[in-house]
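Below you will find the structure I want to go over with you.
Only one protein chain is missing from this complex, and each of the others stays in its spot.
So, subunit A:
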Amino acid sequence: MTKTDVLHAVRLARLDLTLVGRNTTVLFNVMLMPLLLAALYSSFPTGDVAGVEGKVFVLTGVPGLMLAFAVFINLVNAFTSRREELVLKRLRGGQPSAVAVMAGSGLGALAVFLFQALLIGIWVNRFEDVLPVNVPLMVLAAVLGVAVFGLLAAAFSGMTPNAEMAQITVLPVLLVMMVAAPVAFPADALPGPLAVVSNLLPVTPIVEMMRTGFLGADHFGDGGEKLTMAGQWTAALPSIGILLVWVVIGALLARWLFRWEPRHG
């Protein structure tokens, strides 16, 4: 990435944020839905989970699930409609590079997501009086999460013929995330094989890194023991590894499936 790429990416990200504010459907999907989701999940009556109050357990992990809306659905929609309206074609014929266009959308989505995560953080702090312990770990989870789901969104938009169909093509990913993400319970509480699968999906490491970072305790299994700062980073290494693998998978899929122009015929 050159300096110009960075500059273009920032301008395109700012554009994306402006456009989110201009369209009520997008505004609802991207800004409101994730927060409603968080409210819904946190209203399930649960006792303590892994040594944490149920509500806190849910809210510290739910940002991982919010990625589905703030990033994945948002970007599948944006990429698809912009391709069909030939906006991507125009951009490609213009000066910004492919990397800048992608990075711009990723950056915009990251900003939206971080804002939402911040709201959740404030919520947890106000009502449950818990302060995040390891913010850098949480931000790393957010960045890697946005990268994975941004690239997956690029790939999925390639398989989506038009903006209306986007509601359908995102469903499989959405369902898998809803079922497998360890938001309301630890991943290891899932029955055997499901737990293994859940641990390999990108959403699980994000949820667990977020929660561990917020609470300063080991939430990569079902333990919940307090960890030192160094301990948190060490415990997070496998999750970071899984996410990096997913970044590569996402990049390959995006390279293979993403399209700049509408398919003809």
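Couple of notes before you dig in:
The working rule: a contact is a pair of C-beta atoms (placed from the backbone, for glycine too) under 8 Å apart; a residue touches a chain by one contact, two chains touch by 3 or more; residues count from 1.
The rule is short, and it goes like this: contacts and distances are computed from a predicted model.
Considering only "Putative N-acetyl-alpha-D-glucosaminyl L-malate deacetylase 2", "His-Xaa-Ser system radical SAM maturase HxsC", "NADH-quinone oxidoreductase subunit D" or "Multidrug ABC transporter ATP-binding protein", the record for the omitted chain gives "Multidrug ABC transporter ATP-binding protein", by its UniProt protein name.
Subunit A meets the missing chain through residues 3-4, 7-8, 11-12, 15, 17-19, 21-23, 82, 85-87, 89-97, 261, 264.
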